[in-house]
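Of the protein chains in this complex, all but one are displayed in their positions.
Up next is chain A:
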Amino acid sequence: MNLRLLLPLIAATALLGLLFVGLGMNSRDLPSPLVGKPAPAFSLEALEDAQRIVTEQDFIGEVSLVNVWATWCSTCRSEKPLLMELARGGIPIHAFNYRDERDAALRYLDVSGNPYQTVAFDPRGDAGIDWGVYATPETYVLDADGVIRYKRIGPLSRQLLLDEVLPLVEKLRDEQQRNEARRVAQS
């Protein structure tokens, strides 16, 4: 009989527990299946020069960031100073200009500074789908071999850079040096 009285209590507690855990989860935190995979192939015009074709090979070569941005995206504007700092600090940043207008994008970079080494112009979001872009801004970290090692959906923050991105860049650069040393030793 005791069990019968306890049962509703246990059930209610279990349900409350479940709901409580659910509260703490963020349904916007989406896993990215691309982490650990090579940078997806694409072929787009360069933002500055419609005649020049940019591919994923232009993003690969050293540890770098790939930032997805647009002029209509206000969060992109607010994370821009951080990107400028990173660029000044010697971290190469490449970018997709996502669903934007060329003139507006060029004017924007002209006025507020350009932290990007390469900007691929993606007005129709074609490469966006290949790179699994949900919404701007997004930032990827590529290692020297062009494998995606990290993805941030949403704006960067100083805290996030200090806690996650910069240590990862350090680690990947060490990896790169070790790999190169091994290659030299082997040849």
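Following the convention adopted for this analysis, a contact is a pair of C-beta atoms (placed from the backbone, for glycine too) under 8 Å apart; a residue touches a chain by one contact, two chains touch by 3 or more; residues count from 1.
Definition applied: contacts and distances are computed from a predicted model.
K.L.:
When one chain of this assembly is omitted, its UniProt record names it as which of these: "Cytochrome c-type biogenesis protein", "Peptide/nickel transport system ATP-binding protein", "ABC transporter permease" or "Nitrite/sulfite reductase"?
P.N.:
The missing chain's protein name, per its UniProt entry, is "Cytochrome c-type biogenesis protein".
K.L.:
For the chain left out of this view, which of A:Leu34, A:Ile60 or A:Leu168 touches it?
P.N.:
Going through A:Leu34, A:Ile60 or A:Leu168 one by one, A:Leu34 is the residue touching the chain not shown.
K.L.:
Among A:Glu48, A:Glu62, A:Asp130 or A:Glu175, exactly one should touch the missing chain; which is it?
P.N.:
Spelled out, the listed residue whose C-beta touches the missing chain is A:Asp130.
K.L.:
Take the complete complex as the reference. Which residues in chain A touch the chain that isn't displayed?
P.N.:
Missing-chain contacts on chain A: residues 27-28, 30-34, 40, 99, 124-126, 128-135.
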